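This report refers to the structure that appears directly beneath it.
Excluded from the complex is one protein chain; the other protein chains are retained at their positions.
Residue numbering begins at 1 within each chain, and the chains themselves are lettered A and B in the order written.
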Amino acid sequence: MEELKEKLKVQLIAQLNLEDITPEDINSSDPLFGEGLGLDSIDALEIIVLLQKEYGIKIEDTKKGKEIFQSIDTLAAYITENRK
Amino acid sequence: MTGPLKHPINITGTGIVAPIGDNASACFHSLVHGRTGIGRIMHLDTVHREIFPVGEVKHSNASLLSMAGLDERPGKFYTRATLMSVIAIREAIAEAGLTEDELRDCALVSATSVGGMDKTEHCYRNPEYTSLDYVYTHPCGDTADSICDLLGIQGYRTTLSTACSSGANALMHAALLIRNGIADRVIAGGVDPLCLFTLNGFNSLMILDKEHCRPFDSSRNGLNLGEGAGFLVLESDRSVKSRGAKVHCRLTGFSNTNDAFHQTASSPNGEGAYLAMTQALESAGLEPGQIGYINVHGTGTQNNDLSEGIAIRRVFGEKVPPFSSTKSLTGHALGAAAALEAVFSVLALTNDTLLPQIGFNAPVEETGLIPVTRATKAELSHVLSNSFGFGGNNSTLIFSKQDGTLL
Partner (left out) sequence: MELYFNAASAISPLGSFEDESISLLFPDRALGYFVCREPDYKNTIDKKLLRRMSKFIKMAVAGSVNCLSEAGLEQPDAIITGTGLGCLTDTIDFLRQMNENAETLLNPTAFMQSTHNTASGQIALLLGCKNLNITFSQKNISFESALLHTKMMLAGDGYRHILVGGIDEITPESHGLISQTACIRKYEWENPLMAGEGAAFFILSNQRTEKTLARFDGISIFNGAVTDSSFPGSFSRFIDERIPDAGRADLLITGSHPSDEVYPQLSERFGENKILRFKDYCGEYDTSTSFALWLALELISGNLKGSRVSRPERVLIHNQGSGPCHSLIKVTAC
């Protein structure tokens, strides 16, 4: 799980062009949206593409993303449960 | 903005190619009977063919070529945007009765979001396609240049490209050309072809409905893409008098504002839309209560219809005029949408008919707005049309009968 979380941080930084942010800057329990990393609805769509590309997980309903993408912790938990 | 009584903008001709008809009268027939043009993809070659319904113009490019009265010539090809535009403009100029000489001096103000993209995406990196002719047809402005070439128009031409409000902004630019005495006759409208670029783009934004779209319905779940071309002939009083032209109605109000909220999403209070509608009313010198019908933007996405509905409530309060989204029949034609809907608005006004929409069952809870679902005769003096686009771009046009308060 920890390994997955670290990998996710690297992938998010690359996919979302989070310049000047390193994996160490992201606390796994920090909120990704709003405060925290300050991601927005477009980033949510980008994460949906990332999940499908890298983990084969398809999210059809963008509203569902809100709960799953709360933090690196929730994202990693969802991937572990649903990956193929 | 310039006062309402200054230099009226007369509409003397309309022309259209849409998923619901190849000309204005065919479209009107489909509109009043609620006949949809949305269905399974027939002409666009895509992996999503069985997944997303679209509003396609029911002709292949070869068929559009002959409808436009053109021949295939070696080394010369026309994009779908150019072909649809030429057909629509021919109808508009025939209705306006413009002679060849009059046409030559016209200005052309077109609008598009992707222009020749259907050709670009077919040729780009396609090993079977070695010609680079698509590089010439790719720019948005090429469609306008090609139209001018084919129809013998030598005046000023330009193109607005503001995503889904483009067509409305073209009419606004045209109106200013007339009010400022830069042109006496302007052919203005917009065009967009269905293409892989926009189909895949809207799919990546996850706002395409796999079912038929249901604008302003509580169960709405996204939009269906459409395509088409719509053009209007706009003339100054001087031009109308000198030609003895028949005026159908007038463009009396227009406004463009920005929501300044998000690159793609509309604000929760519909601020940009609210400002567009109020400023357009102001520019026409009208009170909200004078509007007899609204052709809403109404894409069918969660976000747009809620935001637009709230903005409409803010402008009209409890007395919201009859309204409908004709996108329920045509799909969303992006850069052409506002131009198609300008033609529909003129048809509604000149036929004194409230246009119906389909796919409505229950109102959006927050606004409680119920659209027109059956064509209804009503005496109309003023019709308002909304068109909103990416980049927070919000435009409103108002069309009015020539008589009444305006002269």
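To be clear about the criterion, contacts are C-beta pairs under 8 Å (C-beta built on N, C-alpha and C of every residue); 3 or more make two chains touch, one makes a residue touch a chain.
Computed from a predicted model, the values in this text were never measured in an experiment.
For the chain left out of this panel, the touching residue among B:I38, B:I93, B:L160 or B:M277 is B:L160. Considering B:T14, B:T36, B:S85 or B:T120, the position touching the chain not shown turns out to be B:T120 (whole complex). If you put the hidden chain back, the residue from B:A18, B:L31, B:A144 or B:M277 that touches it is B:A144. When you scan B:H59, B:R90 or B:H173 for touch with the missing chain, the hit is B:H173. Touch with the hidden chain on the side of chain B covers residues 1-3, 46-48, 113, 120-121, 124-125, 132, 135-136, 138-142, 144-145, 148, 154-163, 169, 172-173, 176-177, 179-180, 182, 196-197, 200-206, 255-264, 271-272, 275, 389-393. Remark: the residues of chain A touching the chain excluded from display are 15-20, 38, 42, 45-46, 49, 52-53.
Here is the rule we use: only the chains that are shown with their structure count from here on.
On chain A, the positions that touch chain B within their shared complex are 40-42, 45, 48-49, 62.
Residues of chain B touching chain A in their complex: 204-206, 262-265.
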